[in-house]
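Moving on, here comes chain A:
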Amino acid sequence: MNAPRILLLPLSIAAGAALLAGCTAATEPAAEPVDGGTLVYATGDAEPGCLDPHVGGNYPQGLISTQYLESLVSKDSDGEIIPWLATDWTESEDGLTWDFTLRDDVNFTDGTPFDAEAVKANIEHLKDPDTASSTGYLAVGKIDGIEAVAADQVRFTLSAPDSALLESFSQPWVSIQSPTALERDQATNCESPVGTGPFIVTDWVKQQSVTLERNEDYNSAPADAEHTGAARLDAIEWRFIPDAATRYAALQSGDVDVIDNAQPNNISSAADVATIEELDAPRPGAANRIELNSGKAPFDDIRVREAFIRSVDVNPGIDSLFFGTAERSYSVLSSVEGAGISTPDVFTTDPEAAKTLLDEAGWDTIDSDGYRTKDGERLSLTFPISTNQSIPAEQSLFEQIQASAKDVGFEVILQPTDLSSWYGALFTNEYNLVSAPYTKVGADVLRILYHSDSIIPAPSGYYANLAQLSDPTLDALLTTASETSDASERQELYAEAQSIIVDGFYVLPLYDQQNHYLYSTSVEGFRALPPVAAPTFYDAWLSN
Partner candidate 1 sequence: MTEILAGRLSQPAGRAPGIRGRYGWLRNTGVMIALAVLALILTAALAPQLMTTADPDAVAPAEAFQSPSAAHFFGTDESGRDVYTRVVFGAGNSLLIGTAATTVGLGLALVLGLLGGLGSRLGDFVSTRIVEVMFALPGLLLALVFIAIAGPGVVTSTVAVGLSTAPGYARIIRSQLRSVRNASYVEAATVLSHSRARIVWQHILPGALSPIFVLGTLGVGQAIVWASSLGFLGLGVAPPAAEWGAMLSSGRTYIDVAWWLTVFPGLAIVATAASFTVLGRALNARTRQEARG
Partner candidate 2 sequence: MTATPLLRVSNLSVHFDRAARPAVDGVSFEVAAGECLAIVGESGSGKSVTARSLLGLAPAGAHVSFSELSLAGESLPAPGARRWRSIRGASIGLVLQDALVSLDPLRPVGREIDDVLRLHTTLSQRERQARVLELLDAVGIPDPALRARQRSGELSGGLRQRALIAAGIAAGPALIIADEPTTALDVTVQARVLDLLSSLRDRGTAMILITHDLAVVSRVADRVAVMSEGRIVETGETNALLRAPTALPTQQLLAAIPVDVPRGVPLTLPADTKPDLRTVVEASPEPVAVAAPVAGTVSAVTTSNHATTAASADSAAPPALELRSVSRRYPTPHGAPIQALDAVSLSLTAGTTLGLVGQSGSGKTTIARIALGLETADSGEVLLAGHEWGSLSARERRPLRPALGAIYQDALSSFDPRLSVERILNDALSARASDTRRSLTTTAELLDAVGLPPALKNRRPLHLSGGQRQRVAIARALAPGPQTILCDEPVSSLDVSTQARVLNLLDELQRHLHLSYLFISHDLGVIRHMSDRVAVITEGRIVETGETDEIFTNPRHPYTQSLLSALPRVRG
């Protein structure tokens, strides 16, 4: 499977380039790549507490670990799974046994060879409670047994069929690290995880930056990379710049070369700057959406949920707040998920219909402040907002929603809080509306977000089904889909599941999880790695 892929390489690059061109329109005639230089990358995401994405497992870890850790498989820009550290794989008939063939010529940067034992050690590391893995742990949840059949052959035994296994393996949170390195204590491994990637973590100045230096012996580029061998850059300085305005200012001044989490207005003004280009790489998994908590009044009544959705028109707000950088989504799933179904008809705005619905639902009196009441109780919706997760434009959008819902008689109480308090509000069920991003590769994210099992809190209090959607039909659909390996059959199941979710008015989709990069024109060959749209600098080089 390896060889044909390499032949296909030029094609996939062309496809990728075409796709990128849609956003950036910056395909100049490619100059000859030059080696060397240090690229400065500024991230607005939180500084990871641990550079090993097995520990915990959040998006910021995924972003940086993509530079030094690699996964068994990757995805190409069409969403197809492509080989990486694994060259080939087969699934048994019953879907319970998977055999992976591994590359036999790859070494970790500490010299440890990459082999089946290494893969085994990694999966065990994820499953070890001491690791305290969260994302990766869930991804490999169905794996019961791992067997190193040969040095380059590893066999996974599953407790139930898992159609999302390959997608799970493509995520950075399930990346493969040196088993020798994993033997070290966790603090050390957090400081300097060892993988097979094109760069090596050499230094981490807390609150400031991580220094990544080129792996000279690198030979395991994913199948869709532009070149082979070692990376072109000497090093990457991975800076943590939490303030968006500063980040953009630093890009303008040339102190950094690439920024992520670019704000809509910055993207908009950057369009006029000749030396700055944009890369839009929406994250996979769920779209950004507002969940309506059906687990408690007043949203336990479908009429009230529909009335809410009818009462707000988010489109003009998205247009103005995002400066045309975000497109309205009418799907629960990200636009990069092929299984996503867009249903604009469901999410039409009609305040009059909303009022009628509320009248029907018994919220037919209006108090002195203009809010609807029922049995003396005000139609009041609590909306905790994580200031760490919602960008200012999104918070403003929520304020607009607040304003237009008020016209119909909803009182929306916006509560901007820090991350811990925000989770606290969710865990204690003190919310009616919430917007929580969720990144996972593949449509299986629907199972995590809307299966009734996900209402049961994890020991830490966490649960993913924030709409508190509990529907046995939906549960069955999602479980079946996750165990169905036939792509088109799965597609259908997911389509049916999505219609249950949207027709029940459990969610108000807004737009894809925004993931805009702005970068200096001197940076060439930079792209986002398709699985979770993390940046990769393997092909990148500095033109001056």
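Here is how the candidates were picked: all candidates are chains of the complex that A comes from, given by their letters.
The rule is short, and it goes like this: contacts are C-beta pairs under 8 Å (C-beta built on N, C-alpha and C of every residue); 3 or more make two chains touch, one makes a residue touch a chain; residues count from 1.
These figures come from a predicted structure and were not determined experimentally.
K.L.:
In this complex, work out which of 1 or 2 touches chain A.
P.N.:
It is candidate 1 that touches chain A.
K.L.:
Applying the document's contact rule, which stretches of chain A touch candidate 1 when the two form their complex?
P.N.:
Listed in rising order, the residues of chain A that touch candidate 1 are 244-245, 248, 263, 265-266, 268-269, 316-317, 319-321, 323, 387-388, 392-393, 395-396, 398-400, 402-404, 413-418, 420-421.
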